[in-house]
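Omission of a single protein chain aside, the complex is shown with its protein chains in their original locations.
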Amino acid sequence: METGLLFQLVLNGLIVGALYGVVAMSFVLIYKASQVVNFAQGEFMLIGAWACWWLLTYWQLPFWIGFPVALAFMTVFGVVLQVTVLRPLIGEPVISVIMATVGLSIFFQALMKWMFGVFAQPFPAIFPVERIRIMGLEVQSVYLLSIALSLMIMLGFWWFFNFSKHGLAMRATAFDQQVAQSLGISVPQVFAMSWAISAVVSAVAGVVVGVVSGVSSGLSFYGIKVFPAVILGGLDSVVGAMLGGIIVGVLENLAQYVDSQWLNWGNMTNIAPFYALIIILLIKPYGLFGTKNIERV
Amino acid sequence: MKKTILAAALAFSLPAMAQTRTPIGHLMDNSGPTSDVGVPYGQGVADTMAWANANNRGRPTNVLGFDYGYQAPRAVSQYQAWSRDRVAAIQGWGTVDTEALVRFVTRDRIPFVSGSYSAALTDAGGRSGRQGVEAAPYNFFYGPSYSDALRAMLLWARDDWRARGQAGAPRYAHMGANHPYPNSPKEAGETLARELGFEVLPAIQFALTPGDYTAQCLTLRSGGAHYAYLGNTAGSNISVLRACQTAGVQVQFLGNVWGMDENAMKAAGTAANGVVFPVRSLAVWGQQAPGMANVQAISRVSDAAGTAYRPVHYIAGVCAAMLMVEAMESAGENGGAMTGERIRNGFYARQNWVPRGFDGVCAPSNFTATDHRGTLAVPLYRARVTGDTATGSVAELVAAGTIRLEPVTTITLDRRADWLGW
Partner (left out) sequence: MALAPAGEFHASYRADMTIMPTRNSRRALLLGIVLLCFAPLVLGRYELGLLINIGFMGIAALGLNILVGFTGQISIGHAAFFGVGAFLSAYLHERFHIPVILCIPLAGLGSAVVGLVFGLPAARLKGLYLAIATLAAQFILEDFFARAQWFTGGVSGRMTEAVELFGIRFDREESYFYVVLAFTIIMFVMAANLMRTRDGRALIAVRDHYLSAEVMGINLAYYRTLSFAISSFYAGIGGALYAHYLFFVSVEAFNILFSIQFLAMVIIGGLGSVMGSLMGAAFMVLMPEGVQALADMLAGGWIDRTLKLGASISFLREMAIGAAIILFLVFEPDGLAHRWKQIKAYWKLYPFSH
């Protein structure tokens, strides 16, 4: 039992899991507000990362200007997407909406490859200190930024949903659209806002991953990892999404540990979250924190 | 009577035959997981074929390009179409599709010059006795096979270990995706490593796509590896190099021919510093060599301004295409028909074969009817990255010296019969 390696892997899992949690939170946000499953979450990350990279390298903007500009772009992008593609699909069966987001994901993945090429591009150096040592594990500073940002986002979400007018409006819309409309809440506005916020939050995660391992098309695969995270945590729970993401991150690294020590299959890191997903769906389909939907016939 | 008519018909049609363009298939990966190296190699091949047509080298060809996105079934399906259209030869790419097509090209007698350097393709006569290796009399490639390149690097690693004055047995780990291309040299490498006295650690897997491979790097570090072979293309190797640099892994990385190039050095930055990898040509872009003028002329086919920097894969593509061009030249000598067998025999026509006009660029190749290991001399280079590579193009970075390819040594392997085919 290599406890040193195990410990480091768990730590790495926590850090990477925080990123998964951020992406999962933005996914859950859209689902909670508009009942739409967004298969294009990974592409939001990708577009945010490429946009920020482009601003930093072509326009030579410093990071503290380029990053907010990229986020502003993502806000507009999220709203435009919701208005053009999702709004006409309100009321359609869930399969249609899923397919629309799937179509978006294919479209944007190919578009990004077309616009930015197939080579992975590195981000310009952002922090003066690249790496910090935490308990024997060398961590990139940007990961610490990401943890700080995740905590800020979580707090922001908590405040937003509990204390702000728009957040309460979103929760009301998620609970019962018709009653919310009858009380004067503009449901289309709520939808648009939820997509905008989700796009921005995903872009943050995308930029973090881009800084660490370069921007490339592999970023969109994070969007697939979102599913085990939200299933574990519960589809309509923001806190659950964060925890689910962290669990998936730790699970991946534990699987890598088990694989490297005993199994030597080599692929457990990638496939373990999906096995966990199936198991959770069988025993606890609503996840750890999701609301149970009990039907009695 | 019949014979005279036939002879007359042939005599009249010979000029016509000489004028018709021979169809050549060209499989490329411009959009799939290996496109980061597939694009420059494919560009090199395409430019060379166009240049050869323009300069009357070889025989007039009609190149039918197809981007199959590294999905073997698409390549196989395109091959079926081509073989019915009677292509004379094919410039291929990936390991999975090349190995899948071995039986087909042998049956249809179509020479196949691949971008895959899998050793299984070198067993032309099928005599190696290796399990799962079939005779591949129509498969060729330019450069050392993956297995031979890895063997050369392991020999270098052993010398390097001794030169460093280290005690004990060095540890070696194979890293790559679970895919025929990275798996191709795994067994050969691990066997030779054991023979040389390395302690062989369990292989570590990472995908062909870019991602976060910190867990794999931590496993590598905890295993205490000293030398690690990166079996994937540059795209995912970059992710591993960066992750391992962050995790503080002190390992001498050994790349494969597709695993490191100037673009990868720019993308990985200082993480790529020190990686040792084989280079298939005798010179890299920007160096002086007698044949470099022709390479630059070829480069101008797709880059009229002449400003593009051509990575090592482009030059390898040039050499691979020139081999086929000269083989077709041999096949067409004395008015011969452009059939697959004649083109294949054209590969055997020369010894220490450097295509005309490419001295100092293309390494000499030797193909025989039973042994398609073209070259057993493996030039090893070390990647040197000394600074920030995020800004500036590859050409600028090379000119400034931030990115450098430093020659290390050339290891020449023995042509061992028991190393054929694996």
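Labels A and B are assigned to the chains in the order they are written; within every chain, residues are numbered from 1.
By our rule, contacts are C-beta pairs under 8 Å (C-beta built on N, C-alpha and C of every residue); 3 or more make two chains touch, one makes a residue touch a chain.
As the structure is a prediction and not an experimental result, all values here were calculated from the model.
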Out of A:111, A:145 or A:239, the sole contact with the unshown chain comes from A:111
Missing-chain contact among B:178, B:366 or B:410 belongs to B:178
Have a look at A:7, A:127, A:161 or A:265 and name the one touching the chain we're not showing. A:265
Even though one chain is not shown, chain B touches it at residues 30-32, 67, 69-73, 76-77, 80-81, 84, 96, 99-100, 103-104, 178-180, 183
Over the whole complex, note the residues of chain A touching the chain we left out. 37, 85, 88-89, 92, 94-96, 98-100, 102-111, 113-114, 224, 227-228, 231, 235, 265, 267, 270-271, 274-275, 277-278, 281-282, 285, 295, 297
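Note that only the chains that are shown with their structure count from here on.
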Taking the mean of the C-alpha atoms as each chain's centre, how many Å separate chain A from chain B? 39
Residue positions on chain B within touch of chain A in the complex are 30-31, 35-36, 39, 178, 202-205, 207, 209-212, 214-216, 218-219, 222-223, 235-236, 238-239, 242-243, 246-248, 263, 266-269, 388-391
Residues of chain A that touch chain B when the two form their complex: 2, 4-5, 8-9, 12-13, 16, 57, 113, 118-125, 130-131, 137-140, 209, 212-214, 216-219, 221, 252-253, 256-257, 260, 264, 266-267, 269-270
